[in-house]
Each structure stands twice: as structure tokens, then as C-alpha cells.
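Every protein chain but one is kept in place in this view of the complex.
Coming up: chain A.
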Amino acid sequence: MANSPLVVPGSGEKSTANRTKLSNTAAASNGATPEASNTSNEGGHDLAEQMNEEEKQKYVKGKKLGEGTYANVYLGHLRSDPSKLVAIKKIKIQKEYTEGMAPDAVRELKHLQEISHPNIISLLSVFSSKDQNLNLVLEYLPLGDLEMLIKDVEGVRYGAADIKAWMGMLTRAIWFCHENFILHRDIKPNNLLIAADGEVKLADFGLARSFSDPYRIMTSNVITRWYRPPELLFGAKHYSGAVDIWSVGLVFAELVMRIPYIAGDTEVHQINLICQAVGTPNEENWPGVSKLPEYTVPEPPTPVRLRDHYLSLFGTAGPEGVDLLMKMLILDPRRRITAREALQHGWWAADPVPTKKQDLPRNSGGDAKIGEDLKRRPGVLDDERGAKVARKLDFTAVR
């Protein structure tokens, strides 16, 4: 626009005159263009920007609940009704992804906007604020998460009925994801947030993706290590909803024991612990496992653990509960129970009846915790639970 054909190389004086003239015209034209667009749509915004502004105006951002490397979380409310609280997750611009949006945010957006279920955090809206920061407006879940309850051994007591109620909600959530062809890939207690009415809601879809086509490879570097199934530790590039079920099984075990059941320091350590706790995977109990890219198992092999072993550890869940847990922790992902089958299991009908959600034990974790939970980068343990973990997703391999 600034390049004018009037510029002619010549004498100094002429060129200065020309330059001034040029800058004048440039200024004029600069002024003229926006004016022209002003008349066509107000405020200098195009339609998309207008709609974004409208969406943004619906919410009032309040105090900051938490700040992390990946996102900041704010308490907010509807402008039209201040009693309707929301959590606004503002994704930070990340160094690695200066061009466009962070993939975590894209994943979260893409999948959360598709599904609506009582046990899955609902995405109410999305808008971008200044500097093109992405803001996800999420349901406000004030009662902390399951990890808090599990860890607060002194303050919170719960029983088999409560565990069943929580597991029911979690299994329903993951069943709903799978029925809608979404793999969550980061199930762990601190991604299970608790709503004001006691309902557990699956959150953090930063690692979620849809089921893959048969020849499209997926990254095996997903799911927080302690909850990562053996097939991912062995580097499988094609997997199914069974990966989530393994995580669900470990959450179940953790709910009963109140400590993480298989908590490895490194991936190799994690494999070793799985071998000890569940059994060593081999061609016999898992045909084809030795063909997986990173298949290594410790010597000597441990035979697959039998029912008695689980009964001694998880007896409080009852025989039916132990049966379901064993089926969730089957090494071979093809034989592992699916979410739908898990919901058809006899445990739900067995005694005790699951606690009603309003009677579930709770802990006034409050605002700080939802901030803590939402700002976390997906797939990693927070603070002291996994300070040594360094993890970077290799997104070049996926999609």
C-alpha cells in the first residue's frame, strides 16, 4: 500500500519532497481503508470478531484461582446472573506453539464441545481475549478432586459404597467417551473433579483424541505414568479404549488402598512394578506382546497374580469388586474388560448399594484446587507426586 509509483530516484530535495508527499498519501490511505471497513461493519471487527466479543461479554472474569505454566484458571460468572459461577481456563501462549493454538487446548476444545454427560465436565463456551489468548469457559466444580479425598487419610473416611458410587460415575464417564469414539488418555484421581452436588466429573481432555483409523499411528507417550497401561509402556502405536480402562482399574485400586497402587519412578520401573503387581506379560498370556517395539520385561518373570492375591489386597471391595478390578487389570488389552462390559458387571447390583451422590464424603477443598487441577499440563503428575518427571509430548507422530 505504501509503495507508490510516484517515487522517482532523483535529487535530494526532490526526493524529500516526494517522501513527505508519499508519507502523506500513505497516512491518508491508511486512514481511508479502516474507514471504509468501518462503514461496512462497526468497530473495525469482522463478523467472527463480533461474535467472539459477544461471547466474551457474556462472562465476567473474577479472581484468579490458580496459575500454571500451561494455563491460568479464573473464577467467573455470567454477566446476566452473578450466581451462576464458571471456571475460565485461559490457555497461555506457549513458546513451542507460537503459531496457532497449543495442541492441548485444541484437543480439549475439540472433544469437550462434542460431548455432554453428567459425569464429564461441560465446556460452556470458548472465546479469545486480547493477544488471542484462548479462554475455555468450564463448569465450576468447587469441591476439589478425588485425589484430595484419597490422600486425606486422616480427614476423610469412606467405605465400599462410596467407592462404588465414585467408580460408577467414572466408569459411566469413560463409557460415554468411548461410545462417542473419544479416548481420554489421562485418567487419574486428580482429573476427577467433584461438583457441588457430589457428582464426579471427568476433566482435562488435553490428551484426548478420537479413535484412530487402522493405519494411522498414535503416540504411546500418553497417560500419566502411574496409570499408563503396559501396551503403551511397550510402545504400541495402535491401541484402543482398553488403555483408559487400565487407568480406571488403577484409580479403583487407589481408591481402595488410598495410595497409588503402581507408582513407578521411570518407565522401566513402572514396567517392573506392573510385572510384580499383576504379572509378567509373555506370549502365553498376551499373544504378540513380544513384537511390540519396546517390549522388555524383568527377569525372573512373575506368574500372573491370581484371585487370592487381589482378595487379600482389595478385599474391602467385596468379591464382585475384586473380580471387576481383575478384569480391568488384564494384561492383554484385547481381553481387558470394555467400559460397556464393566457397567454390565455384577458388582453394581451387589451389596452395598452405591452411596447417593449428596451423601458422599466431601472435603472443602475449594477454589484453589480447581485452579490447581485445571492449570496443570495434561499427562503429568503435580508437585511432589512426580517432581522428577520430565515429559514432552511428541506431537509430530500423531495426526
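Following the convention adopted for this analysis, a contact is a pair of C-beta atoms (placed from the backbone, for glycine too) under 8 Å apart; a residue touches a chain by one contact, two chains touch by 3 or more; residues count from 1.
Please note the rule applied: contacts and distances are computed from a predicted model.
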item	value
Choices "CTLH domain-containing protein", "Exosome complex component RRP41", "RNA polymerase II transcription factor B subunit 3" or "Peroxin-7" - which one is the UniProt name of the chain not shown	"RNA polymerase II transcription factor B subunit 3"
Hidden-chain contact residue, picked from the options A:Asp46, A:Glu179 or A:Asp359	A:Glu179
Contact residue for the chain not shown (choose from A:Ile262, A:Cys275, A:Leu292 or A:Leu360)	A:Leu292
Omitted-chain contact residue, chosen from A:Phe205, A:Tyr239 or A:Tyr261	A:Tyr239
Sole contact to the chain not displayed, among A:Val86, A:Ile187 or A:Ile223	A:Val86
Contact partner of the left-out chain, one of A:Thr171, A:Asn190 or A:Ser247	A:Thr171
Residue ranges of chain A at the interface with the undisplayed chain	48, 51-52, 55, 58, 78, 80-81, 84, 86, 109, 113-120, 122-127, 139, 168, 171-172, 175-176, 178-181, 195, 197, 199, 210-215, 220, 231, 234, 236-243, 286-289, 291-293, 332-334, 336, 343-345, 348-349, 353-354
